[in-house]
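Below you'll find the structure I mean.
Just one protein chain is left out here, and the rest sit where they should.
And then chain A:
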Amino acid sequence: MDPMFLAYSFFRRRKFEQCVNLCTQLLEKNPYDQAAWSLKTKALTEQVYVDEVEMDEEGIAEMLMDDNAIAQITRPGTSLKKPGTSQSGPSQGVRPMSQSGRPLSGFVRPGTQSGRPGTMEQAIKTPRTAHTARPVTSASGRYVRLGTASMLSTPDGPFINLARLNFSKYAQRPNLAKTLFEYILYHENDVRNALELGALATEACQFKDWWWKVQLGKCFYRLGLYREAERQFKSAMNQMDMVDTFLYLAKVYVRLDQPLTAVEIFKQGLEKFPGETAILTGIARIYEGLNDMENTVKYYKDVLHYDNMHVEAIACIGTNHFYTDQPEVALKFYRRLLQMGVHNAELYNNLGLCCFYAQQYDMTLTCFERALALSTEENASDVWYNIGHIALGIGDSNLAYQCFRLALTNNNDHAEAYNNLGVLELRKGHLEQARAFFQASTVLSPHMFEPHYNYAVLSDRVGDLQTSFSEAQKALTSFPDHADSKDLLKQLKQHFSLL
């Protein structure tokens, strides 16, 4: 068989390793074989390619040194940085908050777990595990890891030496330029050189090729030049309507903290491509970021209307039902996920919780057993934490205590478990231990109001009114509508003002 044909076949069957090897042999025979060279670059790129629209980790530098911010205090509901301002749906007391001050998402994506830190110290204090650790800038992070991975796989040096390339020569040849560009951007992660090649190539085709404009936009986006990226994407959209371009442009606006404009772009996209789930999901995600649960669920339901196998939509709607006091409906959604073949500890854990709260007791513990069996080091603590809640629900405080301790064993920084242990110790009358647990919990996650409130109650009980007052105030800063904290504060104020 013709080796070139075989290489193509390997490429189409996504056997990139074999494809690369074959191309290398071909190139050894004839170093000027353009087809083989082009195929090899494509295969190498495909090996490390990750869809860029989906992955979006905002680095410390972008968040704290945001030079695109116009106003320090934004109008309510127009910024992703202050998500609490446009609330709809259940309150913080019902649906727990993630560190970013938004409700827990039903589907973990980059940026849903660890939020925007308020201070530099909070930013560099590394969150729970390496999985959620924040990169310094988005230019490092995942790109660097991918880049290093590709370097490891070619021990005898890089396939193309970028320093020796004559970009203007390649820019004249569109058949080679496009694969070379993707190789530089995705495989080598060399944005500067990619941008240079892109600029030359788009000039060579008299600015008539939308593809190059989108690529230039990507480069600008990676370099943090959002306004330039916006211009490129808009210009590309004038020539050709593509879903990808809409998604990228919306991403630019999200980064510029203009969520409403991003939604506007998505809606324009929907006019051109009605029922496009990627766009609908994008809108839902932005609303979720803005804490607007009603619209989020509406758009996720639209997604399901067009694609009823969409895992993210099912999970998010399920979570929303669970927290709006309809666990039996949430159970339906999670069972659907199970039927679709999702099989992990998180899902069984959620199923167990839904069963318990929907009063289907015979299934509850079986689900948790499976969740424990499937759990890894990272999520075992959360499973134990939830079993602890079931134990509290059936009134077995001994089992609850053990479960929360086990949650701590698996994850030393489980602030919620610390808080619940504190409450259990408080009920037993061990005030000193309870105090230590509450303090640990407040240090670990300053965004939670529960440990602050519990500590305030404890201090109030032992007569340390000063601490009680300050802790109740801290609880209110993280959850301004918490009625119990307000009551306590009122009581304390009355106490202070009485003679």
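As a working rule, contacts are C-beta pairs under 8 Å (C-beta built on N, C-alpha and C of every residue); 3 or more make two chains touch, one makes a residue touch a chain; residues count from 1.
The definition used in the following text is that contacts and distances are computed from a predicted model.
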| item | value |
| --- | --- |
| Absent chain [UniProt protein name; select from "30S ribosomal protein S13", "BBSome complex member BBS1", "Anaphase-promoting complex subunit 11" or "Ubiquitin-conjugating enzyme E2 1"] | "BBSome complex member BBS1" |
| Hidden partner chain, touching residue among A:Leu406, A:Leu424, A:Leu476 or A:Leu489 | A:Leu406 |
| Option touching the unshown chain, where A:Asn161, A:Gln206, A:Gln339 or A:Ser497 are the choices | A:Ser497 |
| Contact with the hidden chain (one of A:Asn166, A:Gln206, A:Gln339 or A:Gln359) | A:Gln359 |
| Residues of chain A (touch criterion as defined above) contacting the omitted chain | 60, 121, 124-126, 128-130, 133, 135-137, 139-140, 144-145, 148-149, 152, 191-192, 223, 324-326, 328-329, 332, 358-362, 364-366, 368-369, 372, 387, 394, 396, 399, 402-403, 405-406, 408-409, 412-413, 421, 432-433, 435-437, 439-440, 443-444, 493-494, 497-499 |
